[in-house]
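Note that this complex is displayed minus one protein chain, with the remaining chains in position.
Our next item is chain A:
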Amino acid sequence: MNTFAEAWFFNKGWRPHRFQQEAWSAIAKGRSGLLNAPTGYGKTFAIWFGVLQRYYRRQRKKKGVHCLWITPLRALSAEILQATRTVSDDLELDYRIGLRTGDTNTAERQRQRTAAPEALITTPESVHLLMASKGYHDYFSGLEFVVIDEWHELMGSKRGVLVELALSRLRTICPHLQVWGISATIGNLKQAKEILLGGEGKGTLVRADLKKDIHMETLLPDVLERFPWAGHLGTSMIEKVLPIIDAHQSTLLFTNTRSQAEIWYHRLLDAAPQLAGALAIHHGSLSDELRLWVEDALHQGILKAVVCTSSLDLGVDFRPVDCVIQIGSPKGVARFVQRAGRSGHRPGETSKIYFLPTHSLEIMEGAAIRYAVHHQLLEQRLPYVRSFDVLLQYMVTLAVSDGFRADELYAEIKRTHCYASISREEFDECLLMVTQGGRTLDTYEEFHKVVVVNGLYQVASKRVAMRHRLSIGAIVSDAMMRVKFLSGKYLGTIEEWFISRLQPGDTFWFSGRLLELVRVKDIQAIVRPTAGKKGAVPSWMGGRFPISDNFGAALRHTFTEIHRKGRNLPMELRFLEPLFSEQRRVSTLPGEYELLVEYIRTRHGYHLFVYPFEGKLVHEGMAAVVAYRLSSIRKATFSIASNEYGFELLCDDPLPLDEALQMGLFATEKLFDDIRSGINIREMARRKFRDIAGIAGLVFQGYPGKPMKTKHLQANSGLFFSVFEEYDSNNLLLRQAYDEVYDFQLEASRMHKAFERISTHRIVVQRPEQLTPFAFPVFAESFRERYSNEDWQARLEKLKTQLEA
């Protein structure tokens, strides 16, 4: 029994859940584990009282930090701080809790060093920063607990790798460390536990079997547009949204991108001016000040609605929220469930979510998501492996503080899931990269980063050390401009490329306001508010994610329902019937186990449309393979577009389609060879390399919000990529970029499964006269890849003829 919990729960008049008792008992036995519980049911307390009990079990206690509580979000940290401090206050404990995030000021940090609190609530980056300060070994020597909150969220990112590395070091310092993860339900919960606890079969899995009811409804337009254009429906649907906002206390409107949030915010205000003051906007590029204000106002219940992005996906409870609207594709089942869970937070309440499609075809996603949620098709989170960029950063982190020894470090990181498979040669190459810039560069005497003195790897230069501390972390952002009012008030950040296209006097929407660009100074865009109605809408890179594998499967399954035409046909599919008949009339409406291929000639050229319904990323890869296979029959250059439902190859010349199909256009044989042969892998790798270069410290950007003078050290990652390709093609970071393309961009294993699936399908080839309802949204995608197996010179010749004509 946990006496602290007993007393506290008794005073509150609450009764602990079973999962809380299970967690307390496991922790009391000194075990590590993973707790799987939804938000709003007291998962924090399930761990926290365990920590307290362990701390007070001994009379004489070690000084220093006893527990590290790591969360992915600063907002969440603040909430944990409040909850845990309340416990200490209520029970009059001398167990102190401190907050350590990027926002913590120097004085407070200093205090945390000299008189460390018993618990530090912090982020993965801040833990690495602590390990970059001298004497961290002593600082952590009394540590008994590390708690990783929202582990499912961290695990699928390189921040998860930061956590793995931090744990590997902390376990060396404190061999009896107890590690607990807290995770929402994901498809690979067991793996999540094993990665965190460093091995198979270790630790306890505590599951809260609490079922949360979700009420979900799709908002349908009055008229069905048979030729759906991406984004077309959006604003005409505002009339449907207003009554919902009216009818609820507080509504969250989730969009998939920040630009969509900006658009929706000001369109909503246009349509319902009375909402002014009660409507807010929240996304990741807005200043902390603005975001905190919104979060506060949500807590207090003074907002009717907030338009937000994934920035409000996680963690913190907003009690007044009783309704959620998802604008645009839900993309993934787990994400949708999580967003739905933002409403009706308390035990026993029902979560209420409306799905608002942004184009006609997307309406069918309403039926698909309902099916997927009902069957609990929650996605897996794919952990990163062999992230050399993070390893390089970590090596320098350790070298900046107390230094490291190669053999010890190698043994330590080999125990992590991420680096279990790296060889000593690869590890040694990383050492060479931080000491002399790389394998082949022994002549580079001037390379200064890490030096080896008596086998200890250390950073000697103060400037290198300082620059490194400022760039610790695994989140890389584009070159950002800080948006400020003339008065100096800071609004947030916008990507540089967007501002560079504006002239002073031009207007744009940001933070829900129409702003006029006054001038650009260094990395600041000075603006003033302006009246008027028209302005550009910024877009941010990296905000896009594809539909998940599980959701794709659910989406394909809807075709079975469509064809069955039963009386129980979901309302979304019934509504889409005219669109489906049009598709059927001009082409074919495929079944769940059929693959539709459309070959169409227009004034733009020859289009090949294919609809695997596998999500944008997989389609990009499949398109490359199909392009390669077509062009190995006849040399050709393609322009490629894809969306969540299918992809398009566009070519100047007719395609040898029949021949290609006979030879197995969608065959699984030689699939990986054909992927490799697709030239746009390189383009994809170039884009992946951006993050890698940032994390490995090649591209220095300064600290977000705190730009540092970096005289003549600016270079973009594209330059590094070209340079490596040309002069050091075996470089580990370059190889990593390609591996990441295979694992995450192409999702190669998922792609292989898709090809396998298709090989069992009937392929239906149609040659319609014009673009079909399915084809139209793909065609309308503005972003295009190119693929060509004609060599560069031949392509340039072609270009020359065109330019000279």
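Keep this in mind: a contact is a pair of C-beta atoms (placed from the backbone, for glycine too) under 8 Å apart; a residue touches a chain by one contact, two chains touch by 3 or more; residues count from 1.
Keep this in mind: contacts and distances are computed from a predicted model.
The listed choices are "Branched-chain amino acid transport system permease protein", "Protease HtpX homolog", "Phosphoribosylformylglycinamidine synthase subunit PurS" or "Putative phosphoesterase"; the UniProt protein name belonging to the chain that is not shown reads "Putative phosphoesterase".
The chain omitted from view is touched by exactly one of A:Gly64, A:Gly156, A:Gly437 or A:Pro656, namely A:Gly437. Listed residues A:Phe447, A:Tyr490 or A:Phe545: the one in touch with the omitted chain is A:Phe447. Only one of the listed residues, A:Ala23, A:Leu409, A:Val626 or A:Leu698, touches the absent chain: A:Leu698. By the touch criterion stated above, the residues of chain A touching the omitted chain are 433-434, 437-438, 441, 443-444, 446-450, 461, 463-464, 467, 604-605, 637-639, 650-652, 697-698, 700, 711-713, 715-716, 718-720, 723-724, 726-728, 784, 786, 792-793, 796, 798-800, 802-804.
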